[in-house]
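Before any comments, here is the structure.
The complex appears here minus one protein chain, its other protein chains still in place.
Now for subunit A:
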Amino acid sequence: MSMQVILAQALLGLNVGVFYAMLSLGLAVIFGLLNIINFAHGAMYMLGAFIALIGYSLLEQWFGISLQVGFWGSLLVAPLLVGLLGILIERTMLKRLADLDHIYGLLLTFGITLILQGLFANYFNVSGTPYPGQPESLSGVVNLGFMYFPTYRLFAIVFSLVVCFATWYFIEHTKLGSRLRAGVENPNLTQAFGLNVPLMVTLTFGFGAALAGLAGVLAAPIYSVSPLMGADLIIVVFAVVVIGGMGSIMGAILSGLALGLIEGLTKVFYPPAASTVIFFLMVLVLLFRPAGLFGKEK
């Protein structure tokens, strides 16, 4: 087996990994700061991709508006819309469950997922619609020296990494981030200092949802846009979060990247295990480090 094949699969794995990282990051932010297990995260990702698709090719057909929102526009609009939906869901529904056990939030978001999936499955092909809006500037391939790699995929990797590490920096190293962390650790005292914790919670949920929407737009040109694209991914992403450690920001990013790589390399060395290797690792982590690789025991 040549080095080239391994490197190629590693890069493709990394490409999957950045999506894991971005989605598990959103989940970790929401869980860490809000204590909500957001099952609807996959649906938010799907929604992001569909907003890109609809914006590019269906606005005129559906609404009679002669407007086309291109890829770059979607990269801005989709997270915004998905974030707003997240804020709406938090304000009107999740807020009421704040004092109850995790399981209620999980069930609610699971229900939302089924509704969103059902809604889109009614209008779109479940087996997927290709997104035609990949920008000209990102088409073609780049010569990386050891291989030719699709320009768009390279862009997706770099862009996601920037977003992930910017989010980490924001939460761990800025003043607003330290207020968020304080709000998680001791919401009562943080409010007694005059900080509006409920507002911070709502905005954080919106931000987490927006991250999923952003990942959806990035995924649209690579994978076909389908009502079930989120459902397929979310289970793996939950495994990533468990391995990284619930609530750990850096843990979610690094384990997302690492597990994408491992999955990619498993495709080279033992293809039949590629789709299960992550769950195998999850079992091992749960057995030997139940709080996850980067999580703190409570």
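We adopt the following convention: a contact is a pair of C-beta atoms (placed from the backbone, for glycine too) under 8 Å apart; a residue touches a chain by one contact, two chains touch by 3 or more; residues count from 1.
Throughout what follows, contacts and distances are computed from a predicted model.
The UniProt record for the undisplayed chain lists the protein name "ABC transporter ATP-binding protein", from the options "Anti sigma-E protein RseA, N-terminal domain", "histidine kinase", "Formate dehydrogenase subunit delta" or "ABC transporter ATP-binding protein".
Considering A:Leu76, A:Ile115 or A:Ala192, the position touching the chain not shown turns out to be A:Ala192 (whole complex).
Listed for subunit A, the residues touching the missing chain in the whole complex are 175, 178-179, 181-182, 185-186, 188-198.
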